[in-house]
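The other protein chains are all here in position, but one chain of the complex has been omitted.
We call the chains A and B, going by the order they appear; numbering starts again at 1 in every chain.
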Amino acid sequence: MSTETTLGKPVSRVDGRLKVTGAALYAADHPAKGITHAFLIKSRIGKGRITGFDSAEAERAPGVLGLWSHQRSLKLYLTGDNFMEGTVLGEKFLPLQSDQILYHGQTIGFVVAETYEQARHAASLVRVKYEEKPPVASWEAAKQKTAEPQTVDFQAARISRTADAGASVQELFDGCEVKVEATYTTPIGHHATIEPHATVAEWVGDQITIHNCSQWMTGQQASLAEVLGIPAEKVRVVCPFVGGGFGCKATLWMHTALAVVAARELKRPVKIVLTREQAFTSNGHRPATIQELQLGSGKDGRIKALRHLVSSTSSEAHEFVEPAAHRTSLNFYSVPNVEVAQKLAPLNVGAPTWMRAPGEAPGMFALESAMDELALALKIDPVVLRLLNYAEQDLHKKAPFSSKHLRECYEQGAERFGWAKRNPEPKSQREGDWWIGQGMASAYYPGYRFASSARVRLLADGTAVVASATHDLGTGMYTIMCQVAAESLGLPMDKVRSELGDSALPPATIAGGSMSTASVMPAVKAAAESVRKKLIALAVKDPKSLLKGMKPEEITVEAGVLAGGEKREPVTGVIQRSGLAAIEATETARPGEEGRKFSFYSYGAQFAEVKVHAMTGEVRVTRFVSAMDIGRVLNAKTARSQVIGGVVWGIGMALHEESVLDPKTGRFITADLGAYHVPVNADIPKIDVIFTDQPDLNFNSLGVRGVGEIGITGVNAAIANAVFHATGVRVRDLPITPERLLTPPKVPTTVG
Amino acid sequence: MSAPFGYEAVKTEADAIKAAGGTAGAMYLAGGTTLLDLWKLGAMQPTKLIDVNALPYSQVSVASGTARLGAMARMSDAAADKDLATHFPVLTESLLLAASAQIRNMASLGGNLLQRPRSFTYRNPDPTATEADGRTDAIFGVSAKARAPHPSDFAVALTALDASVRLRRAAGERIVRIADFYREPGNEPQRLTTILPGELITGIEVPALPWARHSTYVKIRDRASYQFAIVSVAVALRIENGVVRESRVAAGGVGTRPWRLPLVEAALADKPAEVAGFEEAAAIAGEGAKTHELNAYKIELLKRTVVRACLKAAAIAG
Partner (left out) sequence: MPDSEPSASAGTSRRKFLGQMATLGGGVALAAEVAGAPVRKAERVIPPVPASYVPPGALDVTLKVNGENRALKLEARTTLLDALRETCGLTGTKKGCDHGACGACTVHVDGRRVLSCLTLAIAAQGREITTIEGIAKGDELHPVQKAFIECDGFQCGFCTPGQIMSATACIKEGHTGSEEEIQEWMSGNLCRCGAYPNIIDAIKLAAPKSKA
């Protein structure tokens, strides 16, 4: 009797049934006795101050229980802003603490009523007067204040690395035989999770529990404690299910803190669910970028100089860096002379935040578009050009890449896509009214890992529970926890269940930076192995066990049965006879010295086919192949789904998504799902996903990296490159909407 | 914003009109897809809703070539009607290319005509709020206060077909040509139609037009589905021996009201029913447009969409 491993197999989600029946409880679904409903009051100007706040009528409205503003404030404290401690606020400008307005849609009031309808109506009855100043809401207006930040990713804002001493990268670029010099832009984007941010805040005595949309239980716990000025032990964050995060549900946002303080004052649970429009203002977005890129090579196609200069938008309320060059151009290619730089343009908008592959998503658009332009100038196949400049080691960190199989991604992706059949000539394929084109780009995302803990309990009935304060954003965490624990315990997977989404469980790191699997799974594995050791230790000491007296190392556990030689002993019997309710172990796994020796990255190759209507310029993606090197794959089904999701995001970024600011008022004019276009079903073709499935055992005991973010990277460039191939029009500004193909393209800047 | 309102479900036209007449701020509720959307935003502030869904206006029929469409028929029911699709494919296509399956199941044809544009002027409680230039802005019929394009696809098709709207109020019934039903909003952005207070749309009539069998609706949008038109064109062509004899052309996404293109219709007359002829006629489509940097592309896109729609209609015709 042996258990076939589930690791790497396409295992269906263990939480699937709850999700397809509507039984999965998301933050706003949490029932609480005596629940009350809150609604935010938002600023309707982009900058200035409040000169009048008349809430008398609102406070008299039926059902209203409380109304707060800067006049009657809920006291909040700033946190220490330390990622390792989790005290990171989404926005450091705390609401209701003064009359100052820094952006349109800033929270200026908080009303609680018996019903949602009453709270919403009461919010509209508040009369606010403002002293208005012109907000900074465009690149042009921000020009004066645009400057380099103190640091980018703990490095200098401007980094220059040259192999030829005495010459600047600019000079080295100028001396190249073949040059591409172009400016690429990406707009502000919004996460637009289908679940809007929500909190149910419930006090019991001095203990607060928030049912909150969360990708970072421990972070939100630590942050909320500091914001309230109470010990972290008094705060519990619960979020078994989160309806999409992508970065906007990681840090603590202040609607949550306001609900908590209001609940304390009212002595009743408070529920706040943001409206869709509100979710566009003070809960993060991806900054816009302007990226100037220079790529210089010899006629042989070897790149000699690369300059990647980025300006990204930030917020007057909260500085945020979108490190588009630092996370891409510094080390993706084997380039001897590189310069990257970053500037920030502070706008009167809410805080930006991490959004799926922050830095890489816009950065790879510029870099990989420029590579396509260089390939064209050189008349070298785009895949070949990338192989010519393949980085065998991390030239920036001066360390070997731990496990790099990007070459296989290019090869396998090209093979699956049929790249060899592509006619390199632009505007050479037509089907009816549509131009057809194929393009490719590379994908890139670092392997991150932070300390995380997990607890495994093996119960007397032969089932086990694996628990960690980690998250399942739809990533499959519930499922792979069961898989890994079952594997290490020697139990069938259906005997293991997983618990997560509760800060009372053993602490785990953020579900961000694609690091959950690499951080949490080693802890799960370690805890399960500890339990197995304890079990075996019991079995060999158990006088009634057939295994009594054997050496622990001779014993295996498979399918719930201990085996030593020919002797068999069910796990259940051993535990039951021990008198223990369960065998339990909690282990913490953390990165060691490997980070000093290696550079850890995931890689991929994205291949896109598009059709572009010859008359009216609509772009539709018709085929997509994504070949990914993400380390070992634990679950082929959920990992594939995440890559597909990343590609869908890339398609949205390439063709649809754009948050537009009114330069006069600083209002997002696209702040609803009718105007902010995320892809719909009809926009998405079949997406073929390939995994190299090569374990990165330098990185952790399971050889896994992560898959949440890499899927989006390079997709935008692959599509833009395919659009160029289809039409001969190079679009360097996202999204590629029809007008960008109708209006005459900018003068080509390719010099050769 | 989102204040309480009264509610009364009525069964007869007379009761509906009576109920509406008695209360200031009363509004008719049909599918609710516009009304409730805007009520939540504070942009519509009914004091009372008169639910007219039970009124017997749900027929969709084509008799002697004339289509009679009840105001309470749902978009999906009209879109599924085979006779309508045969006689007026442009109508069917305009319905199927609009919104989503769920919304088409809810939205009534009468309500469809009364949609509000998708812009801040129409989607916020403050009637004085100003708007920024945007890429979706209309290029025809714009004023300082009204610049958003009319959102209905169906109304564009009806405009091409010279349909009429049947209206009922206490004083009696009137039938208004769709050209007179919509107005350029000018300085009164909220007045998009000539409907009178308390007046109820009871039906739509589309006069017989045998060659409307050769009609089509082309809608341009960034997404492949579920998006308002950037530009759309409804076309019907009468072609004889490869030459256009008569045509109907109306456009969406470009006007503050559904926008008929009479100059293009005139220019199409006696043109060969092929690309060159269509391009020549479409060249005049942008006449009178007022644009800014962000929506200037709509002139070119409109011309090309006219050509595309004509080619498609000609293919049906041939």
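The working rule: a residue touches a chain if its C-beta (ideal position, glycine included) is under 8 Å from a C-beta of that chain, and two chains touch if they have at least 3 such contacts.
Every value quoted in this text rests on a predicted model; they were computed, and no experiment measured them.
Peer 1: Write down which of A:Arg497, A:Lys533, A:Arg577 or A:Lys664 is the residue touching the left-out chain.
Peer 2: A:Arg497
Peer 1: For subunit B, enumerate the residues touching the unshown chain of the complex.
Peer 2: Subunit B touches the missing chain through residues 2-7, 9, 29, 31-33, 36-37, 39-41, 49, 51, 53, 76, 99-103, 105-106, 224-226.
Peer 1: In the complete complex, the non-displayed chain touches which residues of subunit A?
Peer 2: That gives, for subunit A, the contact residues 4, 6, 9-26, 28-35, 62-63, 114-118, 191-196, 202, 238, 240-246, 273, 275-276, 463, 465, 473-476, 478-479, 482-483, 486, 493-502, 505, 637-638, 640-642, 644-649, 672-674, 678-687.
Simple rule for what comes next: only the chains that are shown with their structure count from here on.
Peer 1: Quick one: subunit A and subunit B, Cα centre-to-centre, how many Å?
Peer 2: 41
Peer 1: Within their complex, state which residues of subunit B touch subunit A.
Peer 2: 1-4, 40-42, 118-120, 123, 125-126, 130-132, 134-135, 220-228, 230-231, 296-298, 300-301, 304-305, 307-308
Peer 1: Which residues of subunit A touch subunit B once you look at their complex with the stated criterion?
Peer 2: 44, 117, 120-121, 123-124, 277, 433, 615-618, 620, 655-656, 660, 662-665, 667, 669, 672, 674-675, 677, 679-683, 735, 737-739, 742-743
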